[in-house]
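Report on the following structure.
All protein chains of the complex are present and in place, except for one that has been dropped.
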Amino acid sequence: MAVADAVLDHPDSAERAKSVVRWIPRLAAWGVLAAFLLVFPLSLETFHAQRWSLGVVFAIAALSLNVLIGYAGQISLGHQGFLGVGAFVSAYVVTVHQQTFWVGLLAGALSGAVASLLMGVVALRVRGLYLALVTLAYGRMAQETLFNLGIFGKGSGVEAPRPALLLGDHAFYYFSLVVLAGVLFFNWRFVRSKAGRAVSAVRENEQVAASYGIPVSRYKLIAFVVSGAFVGLAGTLYAFLNGRVDSQGINFEMALFLVLITVVGGLRSPAGILVFTALFEVLPTYVGDYFGIRWSFWLLALGPALLIITLVFYPGGVGQQIKPITSWMTGGPFRVHHGEQFVQEGVSGRP
Amino acid sequence: MAVLDVDDISIRFGGLQALGNVSVKAQELEIVGLIGPNGAGKTTLFNCITGFYRPNDGRVRFLGVDVTEIPIHQRAAMGMGRTFQQVGLVKGATVLENLITAQHTKVEYSAGAGILGAGNTWAEEKVLRQRAMEILDLVGLAHLAHRRVAGLPYGTMKNVEMAAVLATDPEILMLDEPTSGMGPEESHTFGDVLLRLRKELGLTVLMIEHHVPLVVAVCDYVYCLNFGQLLTEGKPEDVRTHPEVVTAYLGEEAEEVA
Partner (left out) sequence: MQQFMSALLLGLIGGAPFALLGLGLVLVYRGSRVFNFAQGEFGTVSAFTAYLLSFRLPIGISMLIGIGVGVLMGLLTERLVVQPLFNAPKVTLLVATAAVATGSIALQLAIGDAALRSYPPLIEGNAFEPFNVPIRWQQLLVVLALAGVAIALYLFFKTALGTAVLAAAQEPVATDLVGIGTRKMSALVWGLAGLVGGITGVIVAALQPFTPGYVTSDFLIFAFVAAVVGGMTSMPGAVLGGLVLGLVQSFSASYLADIRWISDNIPAVGEVTVFILLIAVLAFRPTGLLGKEA
């Protein structure tokens, strides 16, 4: 499912959209989903509203990682390091340079893109397993050194005060949703336009891509930039959600958590990634509430097991499993054996 | 002026002289054949022409421009279209997606504008899709537009690959064993398609081909390579009956038997 099957409509798209009647149940389903995402959170108290926001933040970060692993076939085990760059730079710009939150948001996206671009330059020379290692080492270096630099408070972190408009945790949740919607839009346009197609072609076969006139290196870098901008936005939200940012939580566990929700959610399947992130980030909170903290540890152990099971048995992830539903929701038929099998490509895209 | 002018190309891999002083020309609207036993260096010559390999010696001129030093994608953008011996397609994508991807250099909006969903990108996407369908119609593959490449038979993939290269809007079409995996019937049809494409699209063709009847039927001129050297060149009939060509091919058959 290379250029994502979203790239082109299903063959019967022409007949499909015509009938208004068949859209009624679908619209109802969309309505229920919207109510759940928009109305239900109003009833949440602070702690849970923040957890939901965090879920949205991780969903954005996972969509970012999906651009790299899923579309570009480049591995990153240091993605938290780019999230951190966005978080620290946006907080720094707002706190130290007295800029508005909106400038901070822009700075977060830009700095994430630049940091990721630098890694992209490395990725032009260093590939596969070795790139995994470099990104891992980058993440650690970022946590130990970069995020403890003098400008970032020498280890004590940086304040990230929310603007008045977003002071409330519910307001912040809705704002995060807006950012997520933006990222989904750009992701959609990316996949359905020149850049996304070129990146996918490069992933599958660099030589063929070049013979189509695609500058291979440039499109690898473009993938890193897009991914970096997305995760920079996630980083900004992360910082301002907490009100401050320090290097503590931005660690390798976060990197693996991001890989986990991306891969289990389903490479090249934004819908699957969103669904699984919601399940895996928000659900443990409630499990912790009702059954005690030790159960969250067990859930923590369940995650990697899910990852391995996905890699071995369901390389399409949750996205593949919910295909009948997503197809139906977008106006297609509800078919259990929808389309062809996920092409087994693994995480890297190329052996 | 020749569309393609390969001048005195040599390339070595370690101790192996894969090509030695090979010169090949293709004039506008010509269909030029390149034959020779396995391992003769035909694919290597393609790789030198298209920029996948840097020759140690010699120049490649394309449309009057010396392209010896420029990267693959720029040559492609100038109008060099090639297929690969082992089918070069984005196999996880559908046929139509491949043809749209192949139009990369024809897309008018920038990568950034596409991602932002700005201005003319939406309309342009429709045009790309339409053009892809037209080409599929032209080669008679429209019914496969939404099929994933990975599941198609080998011979069909070869045809799809050629369609994708046509979508790049090439000046020269370079085909590496286009009829491998096809039966005699199919390869005969393929010859007709090729002749028609030349007429309708004004193409120049350079084709590596083993199938002698096809070569004789469609080629205007033929080069024969052996052990990296040009053995002979000329009209198809003359090359086919050339005594050294006959022994070169016989030698290969003898080896295969052994």
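Worth a mention:
Chains here go by letter, A and B, matching the order in which they are written, and residues are numbered from 1 within each.
Note that a residue touches a chain if its C-beta (ideal position, glycine included) is under 8 Å from a C-beta of that chain, and two chains touch if they have at least 3 such contacts.
Being a predicted model, the structure only gives us computed values, none of them experimental.
Though it is not drawn, the left-out chain touches A in the full complex.
The residue touching the chain not shown here, chosen from A:V57, A:L105, A:L136 or A:V183, is A:L136. Taking the complete complex into account, A:V263 is the one of A:V226, A:V263, A:A278 or A:I322 that touches the chain left out.
Contact residues of chain A toward the unshown chain are 75, 77, 122, 125-126, 128-130, 132-134, 136-138, 140-141, 144-145, 148-150, 154-155, 252-253, 256, 259-260, 263, 294, 297-298, 300-301, 303-305, 307-308, 311-312, 344-351.
To be clear about the criterion, only the chains that are shown with their structure count from here on.
Chain A and chain B have Cα centroids separated by 40 Å. Across the complex, chain B is touched by residues 1-3, 7-8, 10-11, 185-186, 189-190, 192-198, 200-201, 204-205, 207-216, 219, 222, 226, 340, 343, 345 of chain A. Per the touch definition, chain B reaches chain A in the complex via residues 50-52, 71-74, 76-77, 81-82, 84, 88-94, 96-97, 100-102, 104-105, 107, 109, 111-112, 114-117, 121, 125, 129, 145-146, 148, 150-151, 164-165, 168.
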